[in-house]
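Below: one structure in structure tokens.
A protein chain is absent from this complex, but the other protein chains hold their places.
We just call them A, B and C in the order they show up, numbering each chain from 1.
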């Protein structure tokens, strides 16, 4: 299992007139935290794209438990429970507020695709190498 | 069953550098179409809020099947399969491109809540009345 | 002079907790209306990009006079006062609410650039032809 937490400060543009973060914007929290989780492995999604691989999101599921408000400093935890097989990878995400309460949880499934052909591919070797140690057999 | 379709033109701000609509923005497509579906019943979500009722989204699930591109004229269909009981309502959404291909499908669950108390409530009577005819027994 | 007006319904995602449209989102109103103004000439910005020309925004100025609220049906008028010379074009925009009150005005300057080289270019001939009649000497 590989897990990484990123702190995000909620800015005004993310709120709506209900006084909370607009539900559609949680996808951005997950994206930011996913990017930082990959960076923490010594790799970046930007490098992946430079290698000709893109990762479109094919499935997004979010449960909203407690509203998140302007200026809150949230913790967004991204977890990879299984080493990706084939062309598909699923990340689980949790948003906690500064008191530690769970505000939202989500799962995001992405495909590895070759940008040039728009064909499915597998996880690039460079990423396999940095991620495998987290899933090593005991 | 009640179903309503809204046409939306995809503008530039919704795209990302992959060249498609950013996955997080489909929530806005669903929101726009849901609002128009309610308006088509002779009611608006704005009036609901003026009555002191808000409808936060508690669950959002989207499957992305084909990318949607800049300037496409998409059809977003919102369907209410069951008359809402208690405090919860679930809308199903489908996004079709101009060729008729299914690009995305989603389900959005919302609660009816009193804005003043943040307590769950039931669907306001004014909305029950306009929606019931669509679910009348044959 | 060439002028074109587009109606836009304000959806929830555009509001912030102040209860109005977030100021940063007016750029999208201007972009949508600019795109429709070009389409009305029998041309689209999408075709321009397909021809290898992109139009990055180099200057944006907006004055906010009255707040725009959720569900308002605004009229966004885009005006081209002068036929673009060289690589630069400036559009003026006004946002009126449904009562006719002026809510915001703006000006947006864009460059014509070759996407391949990122060098400045001039307005493509196809666009010159459809736009010139609006500026013909009397």
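Assume a contact is a pair of C-beta atoms (placed from the backbone, for glycine too) under 8 Å apart; a residue touches a chain by one contact, two chains touch by 3 or more.
Remember, it's a predicted structure, so these values are computed and weren't measured experimentally.
Enquirer: Specify the residue from the set C:31, C:72 or C:97 that touches the hidden chain.
Expert: C:31
Enquirer: Would you indicate which residue among C:62, C:79 or C:122 is in contact with the undisplayed chain?
Expert: Missing-chain contact among the listed residues: C:62.
Enquirer: Against the chain that's been left off, what residues of chain B make contact? List them.
Expert: Touch set of chain B with respect to the missing chain: 12-13, 15-20, 22, 24, 70.
Enquirer: Against the chain that's been left off, what residues of chain C make contact? List them.
Expert: Residues in contact with the chain left out: 18, 20, 22-28, 31, 54, 56-65, 67.
Enquirer: By the contact definition given up top, give the residues of chain A that touch the hidden chain.
Expert: Interface with the chain not displayed, on the chain A side: 9, 11-13, 27-28, 31-32, 35, 44-46, 70-71.
One rule holds for everything that comes next: only the chains that are shown with their structure count from here on.
Enquirer: Count the residue numbers both chain B and chain C use at their shared interface, divide by all numbers used there, and answer same if that is over half, different if under half.
Expert: Shared-number fraction above one half, so same.
Enquirer: Note the rotational component of the Cα superposition from chain A to chain B, reported as an angle of 0 to 180 degrees in steps of 5.
Expert: Rotation angle between the two copies comes out at 180 degrees.
Enquirer: Quick one: which chain's Cα centre is the longest way from chain C's?
Expert: That would be chain A.
Enquirer: Measuring from the mean C-alpha position of chain A to the mean C-alpha position of chain C, what distance in angstrom results?
Expert: Centres of chain A and chain C (C-alpha means) sit 34 Å apart.
Enquirer: Can you compute the centre-to-centre distance for chain A and chain B, using the mean CA position of each chain? Integer Å is fine.
Expert: One centre to the other, that is 25 Å.
Enquirer: Centre to centre, by mean C-alpha position, how many angstrom separate chain B and chain C?
Expert: Whole-Å distance between the two chain centres: 28.
Enquirer: Check each residue of chain A and list the ones that touch at least two other chains.
Expert: Answer for chain A, listing residues that touch two or more other chains: 18, 20, 22, 24.
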